[in-house]
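Read through the structure below, which is laid out as structure tokens, and then see the notes.
Every protein chain except one is present and positioned as in the full complex.
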Amino acid sequence: MLIKEKLPPLFNFDALPEPTYTGNGLTDQDVISVSQFDTERLDYIFSRAGEMRELVERVGSTDLLRGRVLACLFYEPSTRTSASFISAMERLGGGVIPITQGVQFSSVSKGETLADTIRTLEQFSDVIVLRHPTVGSAQVAADYAAIPVINAGDGPGEHPTQALLDLFTIKEELGRINGLKIAMVGDLRYGRTVHSLTRLLTQYDVSLRFVSPEILRLPLTIMNQVIDAGIDVRETHDVADVIKNADVLYVTRVQKERFTDLAQYEEVKNHYEITPELMAIAKQDMVVMHPLPRVGEIHYAVDDDPRAAYFRQVRNGMYIRMALLAAVLGKA
Amino acid sequence: MLIKEKLPPLFNFDALPEPTYTGNGLTDQDVISVSQFDTERLDYIFSRAGEMRELVERVGSTDLLRGRVLACLFYEPSTRTSASFISAMERLGGGVIPITQGVQFSSVSKGETLADTIRTLEQFSDVIVLRHPTVGSAQVAADYAAIPVINAGDGPGEHPTQALLDLFTIKEELGRINGLKIAMVGDLRYGRTVHSLTRLLTQYDVSLRFVSPEILRLPLTIMNQVIDAGIDVRETHDVADVIKNADVLYVTRVQKERFTDLAQYEEVKNHYEITPELMAIAKQDMVVMHPLPRVGEIHYAVDDDPRAAYFRQVRNGMYIRMALLAAVLGKA
Partner (left out) sequence: MLIKEKLPPLFNFDALPEPTYTGNGLTDQDVISVSQFDTERLDYIFSRAGEMRELVERVGSTDLLRGRVLACLFYEPSTRTSASFISAMERLGGGVIPITQGVQFSSVSKGETLADTIRTLEQFSDVIVLRHPTVGSAQVAADYAAIPVINAGDGPGEHPTQALLDLFTIKEELGRINGLKIAMVGDLRYGRTVHSLTRLLTQYDVSLRFVSPEILRLPLTIMNQVIDAGIDVRETHDVADVIKNADVLYVTRVQKERFTDLAQYEEVKNHYEITPELMAIAKQDMVVMHPLPRVGEIHYAVDDDPRAAYFRQVRNGMYIRMALLAAVLGKA
């Protein structure tokens, strides 16, 4: 039996809160590249991320993004990154559409262009986080979407939220960025986290040390950016050369697959493993970082060392993503 | 150390809100087929969907379905439909159990009957949305479930929420349904969205034009329903025949796989592609719709035409599903 008379209205909008927006320079913006972040904007995001930490530690969550929905679209699985964004959005009181596994088998992607998939998902959501294997895909998505797109990794391209959380971790752990001696260790050629973090660091007064096998040295273009920025920089083949003076040791994996000559791999790999013995000669107030996952390049015995910052680094990712989500949605 | 004395109660139910229910003819009902929707009920759902649009545009979400949980059970992936339902439920303040990928590998489905899976999930949830590859499965689920089941596509059977959002889109775009000239284009034989929408339209005073290759003509049974309803109807092989007078162009894909003679496919396919040239001779206040995903049957240059309604159509799906969820849960 249907109601025949005029329906009484379901919602009384006078009683519902009206959203208010404030300017932060990121409202309604996409987050595609670290090149969008000058030191002023970095200060802003780090300040907000600090507030998010306090929020989570004190009460766990807020209603700040109530009524907002995040579409979390991962064309390749990354549990760490997607879990970080999902938790960030939930702690901000927003909703999540998790499309984090098997998207490659779905009718949305089967024969459908990325542009159409994005324009479909933006109908349901207020912000899209995209992980895609192709360089430039995040920018394509942003070009088509009317809502903010956050790049959560576009293949060998960029992964800006990782670089932000890396830099935030340095600042949180050591209280400053300027004046630090930072060593990057491992695969400096292919590691996009190293490239992005290095580009952010060229805006600061730091010393950089790059430690890698010969075939995995930092690419020319990024090395030249470092030199052009007037940074004190040096390359070496052995982590032992830098361990004594480093304030930060940013470790990445030297992948066996990169070597055509396995004998060469076996010969060099021990020069890049962080052991308790190496830590014994490092400074007492330095930090060891790693984007994770690790597969042996930091010895498990190092985990209990208070200087091992890699799990705190993971947590900082949640705070940075909370700050970014709030910022692009005009709520921070 | 366990508490030994009598436990103080965890909840003070006097302080908790008691749910209130109102009648709308859909409370506690399943949504299985378009045949459940007469014009009165359609008016009701479209009215509520309009309120949902206003809610989302003004504040994003509500607490209307707080305390209610949706089990979203997809035996085959459909990111568009599942994302639409998930966002709908979250914007209504309810919870979601997303079982949208890989359900075919799970212990729930391995050897377990659909009836048992449904009777399991209804223990955790208040409404079930089911996508299943088998015709009739939604009715089977509804027969076993004590809670409402919404059919999100049962193979070649029905997909009623798609038909509702299609019709709602026509009404929202053009302000009315009666008096319109509506052309369906493409695969009219296998396209279930065409069949369901056509069946809904037979309740209105419309003109219908069916444009398809000979081998993909509308099935006899549906054509006869149209004729029996006294609808002004005509079939043709070329979209150019109908483009000038159409108020609505509902486009679906002509799939190569349907042709045994590929030469025949190559010969006909251009007659069904919507191009800017075709749009140039169409009415200024007509709309182009498509259930998506599209693979070339609407030229990308048409996307910027204000008459291209297919992404707005996607968004309407969220409003319709919000209205349906609220209705079957007795909250609208």
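The chains carry the letters A and B, assigned in the order they are written, with residues numbered from 1 in each.
Quick note on the criterion: a residue touches a chain if its C-beta (ideal position, glycine included) is under 8 Å from a C-beta of that chain, and two chains touch if they have at least 3 such contacts.
If you're wondering where the values come from, they're calculated on a predicted model, not measured in any experiment.
The omitted chain makes contact with just one of the residues A:33, A:62 or A:196: A:62. In the complete assembly, the contact with the undisplayed chain comes from A:293, out of A:8, A:293 or A:306. The chain that is not drawn here is touched, among residues B:49, B:64, B:83 or B:99, by B:99. Residues of chain A that touch the chain left out of the display are 23-25, 40-41, 44, 47-48, 51, 54-55, 58-62, 64, 77-80, 83-84, 86-87, 90-91, 98, 101-102, 292-295, 300, 311-312, 314-315, 317-318, 326, 332. Interface with the hidden chain, as seen from chain B, comprises residues 1-4, 7, 9-11, 13, 16-19, 66-69, 71, 95-99, 101-103, 105-112, 115-117, 119-121, 123-126.
Criterion: only the chains that are shown with their structure count from here on.
Computed centre separation for the pair chain A/chain B is 37 angstrom, with centres defined by C-alpha atoms.
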